[in-house]
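Have a look at this one.
The complex appears here without one of its protein chains, the remainder shown in place.
On to chain A.
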């Protein structure tokens, strides 16, 4: 066949016919683009070794004139992380073919990756002159402006990118800008549109779910997170967020099954082990809880939320000395939270250091804005120390907070706390605290985890045993020595849903005031990876 072929080709009537005689006079130039298709095929198949060999050969043959070969070489350099080299090659492409907007776009992209956003913007603007209707240019310009913090310009560019062509990435960036500006509602609108456009993008679904979570719209949050998990049952963020919601509702076993998937794929995630620990805590498996939390702490030693939870669990286990260490470490990382000081005070009270305990309470009261528990616990301590007047002041402060909270949301207060407060009111001979009447009726018998343990906490300072304390607490009118089972303070659960939404991103502000709330923490940590 080979022999046949050669003669036949010359007989082909065709366009090459007239060139034949000239071939002898001067060497013909190879077609510069002749191997481009093969270079491209190797490149998209990620067969970089073959691609490089071919490019080298091609560049030798054309003496470096093959624009596409240089272009792909530059792309591969960039993939390998040699951004500076890739930039130089792209620039030489732009010299070979100044009319091609693609070359300029890649130059700009490399500049962007090198962090030279202003230079990148200039080059993108050049490219935009060559190609008006390119979403990529608009999108990347928007991203550059975002990093330069020109949010308005960035939004304009991203919106025009969306008008040219809709891409998930553009939606994500636009949403991010709104979040950076603190406009949660607008971000949600953007993500809603994005989910409409591409309903199977798990990243979009998860982000939207987390945003709803921050706003406290749990139904929608769970819906979107659930959707994300349907499409990708191993999605890290969605599992963490959905799991933490389950924990809030007490579905510890379901949450644990979900976490197992993650523990397999991401075994070194601190928030994961924190959440697992708090699941065990909810199931009253304290030893397992401690070991999981300690693992989380080992993985993220500077995370105060984990330390907070560790402190809480140790308080529950009556290991006050350990609790003290974890809590004081947490305070070192997060010195602005009243509840932490309150827990520290409880630990100190149990360690017979009432002097430091009252200092810690004073700090807690000064920092805390809305948690009546802090004041109640302080009142109990003051009362036990015999400082009735100060105790009364704290008690009144607590009543104020309770009235405020009742006005703002329909929470039910922890029954133990309510009971404690009533006893305290009686002991202080304040008129039967009307504040409580309503909530008491509303109380659901929520499962309280370890509050029983805790209630014993504060008794100890009074030097009486728990049974006695409880027995006596019913007789409210006793003197100082009466134990108001101050425990309520330590243990009561006080749910503050509004706390969560306040932090838009990573910063999970609120530690949980009591054990049941820990799960909340977990959510926060789950938000953190964003």
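Here is the rule we use: contacts are C-beta pairs under 8 Å (C-beta built on N, C-alpha and C of every residue); 3 or more make two chains touch, one makes a residue touch a chain; residues count from 1.
The definition used in the following text is that contacts and distances are computed from a predicted model.
Student: For the chain that is missing from this picture, which UniProt protein name fits: "Exosome complex exonuclease RRP46 homolog", "Proteasome subunit alpha type", "Bardet-Biedl syndrome 1" or "AP-2 complex subunit mu-B-like"?
Tutor: "Bardet-Biedl syndrome 1"
Student: Given that one chain is not shown, which residue among A:60, A:97 or A:132 touches it?
Tutor: In the complete complex, the chain left out is touched by residue A:97.
Student: Of A:252, A:324, A:341 or A:413, which sits in contact with the chain we cannot see?
Tutor: A:324
Student: Looking at A:60, A:257 or A:429, which residue reaches the missing chain?
Tutor: A:257
Student: Spell out the interface residues on chain A facing the chain that's missing from view.
Tutor: Residue positions of chain A that touch the missing chain: 1-2, 4-5, 8-9, 12, 14-16, 19, 22, 25-26, 29-38, 40-41, 43-46, 50, 53-54, 62-65, 96-99, 102, 135-136, 165, 167, 169, 197-198, 200-201, 232-234, 256-261, 263-265, 267, 276, 280, 287-288, 291-292, 317-322, 324, 350-353.
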